[in-house]
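As you look at this complex, bear in mind that one protein chain is not there, while each of the others sits in place.
The first chain written gets the first letter, and so on, giving A, B and C; residue counts start at 1 in each chain.
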Amino acid sequence: MNQISQENIQVGEIANGLPLTIPVYRMMGNGSGPKVYIQANMHGAEVQGNAVIYQLLEQLKQLTLASDITLVPYANPIGCNQKSGEFTLGRFDPITGTNWNRMYHDHSALVSEFVDKHLHDSLDEIKQQFRALLVGQTQTLLDRPAHNINTGQRIALNLQRLAHEADIVLDLHTGPISAKHLYCPEYAKASASYFDIEHVLLIPDEFGGALDEASFCPWWSLQQAFAKRGRDLPVMVEAFTVELGSQERIDLAEAKLDAQSILSYLTHKEVLLNSPYQPANITRYGCMLKDYVAYYAPMGGMVEYTAHLGAHVKAGETIAHILRMERYLSEQPLQPVHIEQDAIAILHFASASVNQGTELYKFFTNYFELN
Amino acid sequence: MNQISQENIQVGEIANGLPLTIPVYRMMGNGSGPKVYIQANMHGAEVQGNAVIYQLLEQLKQLTLASDITLVPYANPIGCNQKSGEFTLGRFDPITGTNWNRMYHDHSALVSEFVDKHLHDSLDEIKQQFRALLVGQTQTLLDRPAHNINTGQRIALNLQRLAHEADIVLDLHTGPISAKHLYCPEYAKASASYFDIEHVLLIPDEFGGALDEASFCPWWSLQQAFAKRGRDLPVMVEAFTVELGSQERIDLAEAKLDAQSILSYLTHKEVLLNSPYQPANITRYGCMLKDYVAYYAPMGGMVEYTAHLGAHVKAGETIAHILRMERYLSEQPLQPVHIEQDAIAILHFASASVNQGTELYKFFTNYFELN
Amino acid sequence: MNQISQENIQVGEIANGLPLTIPVYRMMGNGSGPKVYIQANMHGAEVQGNAVIYQLLEQLKQLTLASDITLVPYANPIGCNQKSGEFTLGRFDPITGTNWNRMYHDHSALVSEFVDKHLHDSLDEIKQQFRALLVGQTQTLLDRPAHNINTGQRIALNLQRLAHEADIVLDLHTGPISAKHLYCPEYAKASASYFDIEHVLLIPDEFGGALDEASFCPWWSLQQAFAKRGRDLPVMVEAFTVELGSQERIDLAEAKLDAQSILSYLTHKEVLLNSPYQPANITRYGCMLKDYVAYYAPMGGMVEYTAHLGAHVKAGETIAHILRMERYLSEQPLQPVHIEQDAIAILHFASASVNQGTELYKFFTNYFELN
Partner (left out) sequence: MNQISQENIQVGEIANGLPLTIPVYRMMGNGSGPKVYIQANMHGAEVQGNAVIYQLLEQLKQLTLASDITLVPYANPIGCNQKSGEFTLGRFDPITGTNWNRMYHDHSALVSEFVDKHLHDSLDEIKQQFRALLVGQTQTLLDRPAHNINTGQRIALNLQRLAHEADIVLDLHTGPISAKHLYCPEYAKASASYFDIEHVLLIPDEFGGALDEASFCPWWSLQQAFAKRGRDLPVMVEAFTVELGSQERIDLAEAKLDAQSILSYLTHKEVLLNSPYQPANITRYGCMLKDYVAYYAPMGGMVEYTAHLGAHVKAGETIAHILRMERYLSEQPLQPVHIEQDAIAILHFASASVNQGTELYKFFTNYFELN
């Protein structure tokens, strides 16, 4: 049985002066494999990742570990506990509106000077030095005077410092009402086949503020900068956002399947020794991020969502009905909404009430089979 | 084809000075049957009643009507449009916290004087005069200086004035995540068998502020007051709160079934002539309101709801798991929650995140078969 | 220098499993005076009471105490930390809408049986036994299975248990934008003159769920029940809600004045020995609770509040302008709003944006000088 240790790190203070803490669980491997960092619940309503971490811990304590693994449930103690009505209002800071998963720091600007200095170093040396730089710079940001750091940044930087220690970073999220899907950097496409997730978004080297990007962008930029200088390196870190399904829902059986999917990927990455976990034999579909399109409500009303999540819908098919009882006599009160192109329905809005322009659905378009 | 007319009544004004209006649809019968009033969506997230009104209109325009029928979707234009995050925050006034369905007026205090005056009048006379009194007094409340009426009262009184015109009042609601159930005044128990709803709450003559109570309490008090004076009258009005299922969900097929259930009841009440609608052959369970018990979360955590809604659970059965990842090492992180007595699970909380003391479930206890 | 001790009591758990705690500060007197309980910030935005408790502690540690004093800042750790936008949304439970200060328990039903039992006991015996009964019954409510107690009740009952230990209970609140005022039970009118508060609401023996009522109603009922049995007792407990001014504002200098006002009252009650605190020489105005009237916005719009808080306005005076720019051309866009009767303006709404029916002001009417 592997030992699990717990540390509670402080990431802020609330108005009555009490500390905001996050529990950090750690298991140690024999040191031969890549280090792993997994967090969940950065967005308050996206709770299922906590159940996946539970199921991962239950499995991991019985496996042989090559790697150190860090697991962080309840990554955002503000979002997690912010109710508005019955639901958890945890997608953005209730004070500023800023999405909690857009506050990480992009360290890519460090690359250029680093490459100058380490152009001829060994791969191991580069990896170790660049990691130390990322961790150190994140710590430096945290060490600034307290009045220079806002609430969300302090949470994000504390998590990012932990994530930069790892070679593999998984940020567990969910959509509103959603099919499972994976945000995967283009360079790591091959790894996507080890997750039991049918829908894979391939994302470019562009920083938008999220943890996966904060984790891989500097390493991807590093690889590109070395390439420009004629040296061919691998991207040494992999980071994914794993979208587990729908928010506001705990399903322990499903969490076990998701844990197994992650263990299958970790087996592939040689984090686990003698591990039985294998990917499922399913067809996986890829979509470039630019082809992941939002479909906004073309009118206000009450929505019946008719596209099954994960369904491959054809151009012209009805994806929703919008009921407008204000106009029962003056126009057709039940308006069908059509999709214009072939697509896979990935997620839809969590409420049945929409303003004109509310994001109704997100679709994979121009999708393709991944091998 | 029956004619449907629309009127938009103004029930308030918002901060930019624009009017708040509610659409009122009316159909006329031949006058031989009891008048009907049906409204929906007093609570903002409880949208399915609008779809039921849509399906009712679609059916009613093809039927032969003995009665005038008034249908009011979007009964609460503030609640309906009040978002907080993705969800509709429409259970209570966002300014005061007052439940929108607790702001109707109890006219029962009018009964005593009325009985003195009309002790020997004919039943028809009594019905007509008492109705006129209720409508008139509601109008009088609305006619007070504007600065005496708060936002919710103005909406409620406008609706109540319409409801008092009717002999049959249906207020369409939903639970959070919920099985269908019916709030039925004890005296109208026999009518419950004409709805296709398995779960029936029998409520006493106590006013709590809701529309069904505001509609039937004065008439029930009237019947009791006459009885005390030795005259035996029927309760001349029936009013129900129909709980259609879960909030934040439009399901047109389900709405059609619910419309048929209501049409079956209206057929029984001779609102419809030559109507084919008959109640389904299902077992119905009754529960006294005092036995309708809330089960609060015994600890804070993330909840997996395991009791199926509508399920008859036995004392000692597990109804939920509460996941507490903060304490993975220090205690059992997955806590089963048990029910203490036999019960039917009627509804559960809409979110998977609960504080200690959040209402987790509501159960029928001491339930019985209704005939 | 008096010793101050701190205890943190747990009053709940939040969704990530962490405890909700409240700090309780205690100072011990020589036992000759009445016990005192003071709490603040039950409503999240009403923060000034914490500053008053700070100033009280600063003074009290230098005074000679006849009594034990318990002081509880941050009485509601949920309300205190519940933001929605920039402001603290802490007047009601964000999930249910229930006002946090309406969840205390009324123990008045215990009176009848108690009087039967203790009709001929000594005053001291009665006081001690009835207090033990109130504390014990509150504890019994807390000791019920956890699933029977909702979030707000658990907080309220924990505080109420502390309050029942005391002879003097002060619950520190604020209005939205408000002049200072005092909720004072009618029987304690004489005590009102020891606070430096110009506006005094005299409240009857009716329980509405608030802490002051929960504290004095049982004792007042006890006095009345004994009186009916021919025995004349004093009401042995005094409890007040002290409205300190406006919410969302900390003013340490003002807090010092308010602390001195409370110390003046405590001096009068012989809580403090050799205390220099004396009430200010100001005119105090009383108003019966039934004459404390809300003035709702007669139309929607943007409000300029023109009545000075604390001002004695005359019938017919303008108390606000409502700007309605939607109708600049079609009607007078700037509407004056008048008061119908002589009144003292006590508080007004916190926002400049109102719906028709939003509570604009609260006024003392039929007010009188208190001696």
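Note that in this section contacts are C-beta pairs under 8 Å (C-beta built on N, C-alpha and C of every residue); 3 or more make two chains touch, one makes a residue touch a chain.
Computed from a predicted structure; not experimentally measured.
Participant: Looking at A:H199, A:R324 or A:H348, which makes contact with the chain not pictured?
Facilitator: A:R324
Participant: Out of A:R154, A:H199 or A:H268, which residue would touch the omitted chain in the full complex?
Facilitator: Hidden-chain contact among the options goes to A:R154.
Participant: Please output the residues of chain A touching the missing chain, sorted low to high.
Facilitator: So the residues of chain A touching the missing chain come out as 12-18, 20, 78, 84, 91-93, 95-99, 145-154, 294-302, 324-327, 337, 340, 353-360.
Participant: Could I get the residues of chain C that touch the absent chain, sorted low to high?
Facilitator: 4-6, 23, 25, 44-45, 47, 50-51, 53-54, 57, 73-74, 80-81, 83-89, 91, 176, 248-252, 302-304, 321, 323, 325-326, 328-330, 333-334, 349-353, 355
Participant: With the missing chain put back, which residues of chain B would touch it? List them for me.
Facilitator: Chain B touches the chain not shown through residues 14-16, 18, 21, 74, 77, 80-86, 88-89, 94-95.
One rule holds for everything that comes next: only the chains that are shown with their structure count from here on.
Participant: Does the chain-touch network form a line, ring, star, complete graph or other?
Facilitator: Chain contacts: complete, every pair touches.
Participant: Suppose each chain is reduced to the average of its Cα coordinates; what separation in Å results between chain A and chain C?
Facilitator: Chain centroid spacing, chain A to chain C, equals 47 Å.
Participant: Residues of chain B that touch two or more other chains: which are they?
Facilitator: Within chain B, the residues that touch at least two other chains are 84, 91, 302, 325-326, 353, 355.
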